[in-house]
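With one protein chain withheld, the remaining protein chains of the complex are depicted in position.
The first chain written gets the first letter, and so on, giving A, B and C; residue counts start at 1 in each chain.
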Amino acid sequence: MATNEKREFPGTYLFNGEMAKKGYGLNKMCFSFNNQEARDEFNADPDAYCEKYKLTDVQKQAIKDKDIIALLREGGSIYYLAKFAGLLKLNMQDIGALQTGMSVDEFKAMLEKNGRGEV
Amino acid sequence: MANLLGGIATSHIPAIGVAMDKGLEETPYWKDFFDAYPPVRDWLYTQEPDIAIIFYNDHGLEFFHDRKPTFAIGASELYENADEGWGIAEIPPVTGETELSWHIVNHLIEHDFDITVCQEMKVDHGLTVPLTLMWPGHKYGHIKVIPVAINCERHPMPKPSRCYAFGQAIGDAVRSFAGDQKVVVMGTGGLSHQLDGQRAGYINKPFDLYCMDKIVNEPELLTQFSNYELVEKAGAQGVELNMWLAMRGALENEGALKELHRSYHLPISNTGAGLQLLATDSAR
Amino acid sequence: MAKIIGGVTTSHIPAIANAMANGLEETPYWKPFFDGYPPVRDWLNEQKPDVIILFYNDHGLEFFIDKKPTFAMGVADEYYNSDEGWGIPTIPPVTGESELSWHIANSLVEDGFDMTICQEMKVDHGLTVPLNLMWPGHNYGHVKVIPVCINCEQHPMPQPKRTLALGQAIGRAVESFEDDLKVVVFGTGGMSHQLDGERAGFINRAFDIECLDKLVSDPESLTQYSNYDLVELGGAQAVELNMLIAMRGALLGEVTELHRNYHAPISNTGSGLMLLENK
Partner (left out) sequence: MASQDSIPGTIMLDGPMATKGYPLNKMCYSFNNASARDEFRADEEAYYEKFKLTEEQKQAMRQRDVIGMLEAGGSIYYLAKFAGILGLNVQDVGGLQTGMTTDEFKAFLVKQGEV
């Protein structure tokens, strides 16, 4: 039966209202990274830029640590975090590795395995 | 569960805001209009609602044609007013509410309403004028507001039946919320008026009175209209009746309603201005 | 009368744009993916559709969560792409089509779909990658595009039963348009993938193939899934399956499968290419 009743999945952070509220400033900052000037401004002074979007201390620390899981816990949406990753010149496999605690090669090997259906 | 105390329908035209700012309430032009409000204010004062869900239409402050939602709902802790371009005074921020907002949003999507969800949303006179009318002197800071904007500007607009069903789903969502908040719903705008075209100034008093009559216990007679029929009978902006219907829809599953107050006055600016208070059994 | 002649499912991930920009189509990693496309391109070049209705999801270019629509559609005569922040090249403008767009918008609102209607709309890789896959070298200027954008980012999202109904309503709207236009619908995105969380990298090949089968023969059966079921079975971003389901809805009746190529992984996703002809 199709229902939107709340469910939880291990290793998964559903981006819902609660998270969207918590992560609003963080996501808004990352949304701004669509613009080159914004990326330059962030790169010039990350702390000031985080302050401009009123990030919480935990969010600021997670940005500083490039800690994707912490950013997700703090309400980050992967669509906007991807723009932060882009700014750090990381691709989706790099991000995958960071989140799963694997090396990038290990992560890629897992994808290959999953792709063959060997789960 | 949260309780719906009742619904209020009121005009929201900007001229009212200007009249209040200038203290014109007792002048001959305005007196009849403003004299209708104290009973509704008293009721609100006695009932002490926690939350007001306000159906209104944006008039080009927050939304432009680049991305115009059919239904938009706020889920923010604060809503700001801003310069609307024609010189009405900006008013203090409106207090929001996020928990019931998101609960309603979830319920609406689950029930096939394709809303735009707003965590930041400037609210215009369509919302701020009714608040100021209910709590003069901008003393509405204590009440939490959930703004619900319905497209009444560019066709295609949601049909009266759809707006009613939309309100009904919001009413159901409120009743299924695990809190004990007291909620009022407000339908703002209308009634008959036309601002644009050679037919500008059109007002249809018999039709307005018919709507106020039927909305109490026979709203289904009103939801059968198409928006084009509303334009024909109530003028190009008479489609704002849709906000009243959404308000009434929210009370649909509340059983019989008590009409505690009704007044109608025209013209107020270019409109027929109706005020109506419908209470549920949950009201004291 | 306008007629929907067929439908296409395809991935829309940004890595494809980079691969094409860098000429990597024949490298071992990309070859099995790109080799799937020529038959679909040939069919499109033969059929010469006038209009493409393209279901996709915006990934934070046009829409932010300040105002996030459930269903948005474009009614403009031109759409622009722009910097998405991660360095994929910006592509030339996409040609729009406002008459059929408005006809569809009217019909949808009348049918009780609460569309957000956009007279100006930036389109992101979710729309531009599929176009460039079908007409490489950005040679898609001749085809008119109607973008239909479905929220796949912030819960609550529309459920498969709702997106199927949206597709069907669009199908009916197109078939009631009086001009003789040939229309093809694209469902883009998916299939199984998860980008975020410790479960990142999750792919479910068996589920993807089952979905492709059902899209052909029994799309209604996919409406048994909730979005949470899709997250569980296909990963956090597998809700993009909703775009494929909407595409299939627009085809209304029975279809013939002309071509299929499933390949995983491409970047972090299972990629399903399928060409369906409307009977």
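Convention: a residue touches a chain if its C-beta (ideal position, glycine included) is under 8 Å from a C-beta of that chain, and two chains touch if they have at least 3 such contacts.
Predicted, not measured: the structure shown is a model, and the values here were computed from it.
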item	value
Among shown chains, those touching the left-out chain	B, C
Which of B:K22, B:R41, B:K139 or B:R199 contacts the chain that the document leaves out	B:R199
Which of C:M20, C:A105 or C:L251 contacts the chain that the document leaves out	C:A105
Option from B:T27, B:S176, B:S226 or B:N253 whose C-beta touches the chain left out	B:S226
Positions on subunit C contacted by the hidden chain, ascending	75, 77, 98-99, 101-103, 105-106, 119-120
Residues of subunit B in contact with the chain not shown	15, 59-61, 64-66, 82-87, 153-156, 194-206, 226, 228-229, 231-232, 236-237, 265-267, 269-270, 272
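Heads up, the rule we're going with is that only the chains that are shown with their structure count from here on.
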item	value
Chain contact graph, described as a line, ring, star, complete graph or other shape	complete
Subunit A and subunit C: spacing of chain centres that average the CA atoms, whole Å	24
Where subunit B and subunit C are represented by their mean Cα positions, the distance between them in whole Å	37
Whole-Å gap separating subunit A and subunit B, where each centre is the average of the chain's CA atoms	39
Residues within subunit B bordering two or more other chains	105-106, 109-110, 117, 119-120
Contacts with two or more other chains, residues of subunit A listed in rising order	3-4, 16-17, 20, 24
Subunit A - residues contacting subunit B, complex	3-4, 16-18, 20-21, 24
In the complex, subunit B residues that touch subunit C	62, 65-72, 105-106, 109-110, 112-121, 154-159, 162, 165-166
For the subunit A and subunit C complex, residues of the former touching the latter	1-5, 7, 9-17, 20, 24, 27-28, 30-31, 33-36, 39, 68-69, 72, 77-83, 85-87, 91-93, 95-96, 99-101, 107, 110-112, 114-117, 119
